[in-house]
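Notes to accompany the following structure.
Of the protein chains in this complex, one is absent; all others appear in place.
Lettered A and B in written order, each chain numbered from 1.
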Amino acid sequence: MSTKPKVAIVGAGMTKFMRRAQETAKELTFEAVRAALDSANMTLDDIDCVIHGTAPDAFDGIHMKGEYLLDGSGGWKKPYMRGYVGGGTGVFAPIQGWYHLASGQFETALVVCEEKMSSCQPHPQGAFLTIFDNMTERPLKPNLLWIFALEMNRYMQTYGLNLKDIAQVSVKNKNNALQHPAAQLGKEITLEEVLNSEVLAWPVHREMVSPTSDGACAVILATEKRAKKVTNKPVWIKGVGWNLDSSYWTNRELAYPQYVENAARMAYKMAGIREPKKEIHIAEPYDPFAYKELHHLEGLLLADKGQAPQITADGVTARTGNMPSCPSGGLLGVGNPIAAAGLMKVCELFWQLRGEAGQRQVPGHPRTGVAQAWGDLMQVGTVIVVGN
Amino acid sequence: MPKNFYEKVAIVGVGYTPPRPLTPDVSYKEMIYEAAVKSYADANLASHKDINGFITCAEDLIEGTSIFDEYTPDQLGAVQKPMHTITGDTLHGLATAVMNIQTGLMDIVVVEAHSKASNIKTLSHIINYATDPILNRPLNVHPTYIAGLEMQNFLNRTKTTLEQCASVVVKNKKNSLRNDIGCFGATLTTKEVLESPPTFSPLTQLQMANHVDGAVVFVLASQKTAKKLSKKPIWIKGCGWISDSPTLETRNWASCDYAKLSAKMAYKQANIKNPKTQIDFFEVDDTFSYKELEHLEAIGVYKDGTAGRACMNGELDPDGKTPVNVSGGSLGVGSLLEASGSLRTLEIVKQLRGEAGPRQLKKANTALALSWRGIPTTSGATLIFSRK
Partner (left out) sequence: MELKGTTISKQDIESGKVLFTRGDPNAHYTWDTGIGIGRYLEGLRKGKIFGTHCKKCNRTVIPPRVFCELCFSPNIEWRQLKETGVINTFSICYVNWDAQRVQTPHLPAVIEIDGATKGHGILHLLDEVDPKLIKIGMKVKAVWKRPEERTGAITDIQYFKPY
């Protein structure tokens, strides 16, 4: 299928990530779209179709949230589509943008992701009550922390890991976020401070958890023909992958995210990547909880099973390491407005590969990067490989 | 947009559970499984493992589950496969499957849509939850008033009469009598329709579709594979989907732009210059009586103010010049909420295959399906199907 158009990212923009934003959800969306369009010197008239990504409607307290947000997203009188794979949405939305363009039907796409979690009272966690099975689990009154704690515990036990192995990710990412202008939680923090933070749901400690956030993020995609008119520094989408595992999560091995590996293999195959450890220069794996970055580095085949803590300790994933992971500061540091946070990772690769990441710029002119998000009931992997 | 680039994709399998007002015997997973098994058999698939991608069309608050994407894969045989949710009508899902196949990344893609409307105890409250939380929702009015506003505007603008609107109901409920899956077939007069209890004036009770439960699963395939799998592939020749303004205060009530522009997009792809002569029959959204007429005028089949007269004259009857909703539509068969587009498509597949039994149209080569996402949205999609 060599006749299919190549697709590039040609612009990116985002709002700050905040615990509480004064802007409404529509206003946040608008600001991100505006920034992305400006960065590509484009207007809405140049946009053929719009893809919107946003996580549960329960956060904003709006049914059919994609419809409500569509004017803020620039979707008015355009082909407008909202895809949805829970927490995996932020990386899935640009994949959707890719297939809109690679189908040959459109030449440009605007991809925007938004979350305003602060609308949900008394706490956004309440919106997660209803993610559990309505018949067999919800009567137990589960909360979101349970599944992370259960998965983290299984991961640690299976590979004989300790809390320090996990906590070092928080230290790295929160420190990285100090240089991100959108960051909500960038801070100088030590391993001891992470380990001494409150235990929320053992083994999960407070400083191992990303915050709830308000924010929005957008990218502009274009086919090869159009991309070359817009910029001389296009960042190409080389590979895409997505994969959903069974909803019977209590029947699955939680120590390893097989679905992430499946999604990664799909994306690597398309990108012609045979040895990800060598060929991927920079990674933005999904890190809503500290252990998840490790889990995902393994699923992405960037570390052997159970070995992600070791390469982290060795400094491989530091901003100055051989394969920087979450140089943005990740969800742990920049913040976690769910879908927007996933797209933030793609924006980070865009800026890093163009050499425009300012103080966050990783050394060595990275040429190929991977971003990944994860969601549902520990169940979905979304992976995008980009290169210049 | 690229000119005349539209690779053909076909529907090669359909499976469904007959829509019913109540389905206490099966869970949503069991209902969908039944439809999937029938669909895969209809498509002559050797195994569910041959399917490359899966799409479910669903909205969280309709399901009563946050992140409903979690619960979509098992009943389709999609475990550890690329699968995602589209928060849209079935036609949005089908358009997405078409794009997925056109990229060359996938050969066979499944689209599922369902309704368990009977399980929702507070549907009107949930739909009200889709209106603007700051400006509209505090008014605390049953949201179907929005249809009343729209109908009033339509009647004033086009001089369509109430009797003409009622004749749509008479026609569709009569058509449903010959559809073995129709739930609300009846022989009525326009007088009876107009004298049924007033609801959201000028609407009356019988002018509003009733909700039903059911599931429909489609198998789509690339041109090459479709010809191998099916003796009667039904080709998708064009897909359009458009959203207008979500805001009640600023939308243009006088123009049904989602229908007009989505049809324009689909016509262009399918190379249709004159829909009335080039398309043999139409299955368009008729959630409310006037919607069928409004949609027919918006997609250019009738000039403004003439569709009602055509319905009264019998032109829209199965033996008329322009058969519309031969299936019985949502008014006659029942509304599967967002899966209603699947029933429009199902009828088209049956007719184009020559499998519509007592309602089989003599001339059934090309057909159009139009869906609307319902109150309070201005989003809809148009698909064009052909035997060739």
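In this text, contacts are C-beta pairs under 8 Å (C-beta built on N, C-alpha and C of every residue); 3 or more make two chains touch, one makes a residue touch a chain.
Please read these numbers as outputs of a predicted model, since none were measured by experiment.
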item	value
Left-out chain, listing which of the shown chains it touches	A, B
Touching residue (missing chain; options B:33, B:54 or B:154)	B:33
Which of A:11, A:66, A:186 or A:215 contacts the chain that the document leaves out	A:215
Of A:50, A:64 or A:182, the one touching the omitted chain in the full complex	A:182
From A:125, A:162 or A:190, residue that would touch the chain that is not displayed	A:125
Hidden partner interface residues of subunit B, rising order	23-31, 33, 37, 47-48, 61, 64, 73-75, 77, 79, 116, 118-122, 125-126, 129, 133-134, 137-138
Positions on subunit A contacted by the hidden chain, ascending	14-23, 28, 31, 34-35, 61, 122-123, 125-126, 128-129, 132-137, 139-143, 145-146, 149-151, 153-154, 157, 181-182, 198-204, 214-215, 246, 248, 250-254, 358
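Everything below uses one rule, namely that only the chains that are shown with their structure count from here on.
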item	value
List of subunit B residues in touch with subunit A within their complex	1-2, 5-7, 27, 54, 59-62, 64-67, 69-74, 78-88, 92, 95-96, 98-100, 102-105, 126-127, 129-130, 132-134, 240-247, 257, 261-262, 265, 269, 373, 376-377, 379
Contact footprint of subunit B on subunit A as seen in their complex	1, 4, 24, 48, 55-58, 61-64, 66-71, 75-86, 92, 98-100, 102-107, 127-131, 133-135, 240-248, 258-259, 262-263, 266, 270, 375-377, 379-380
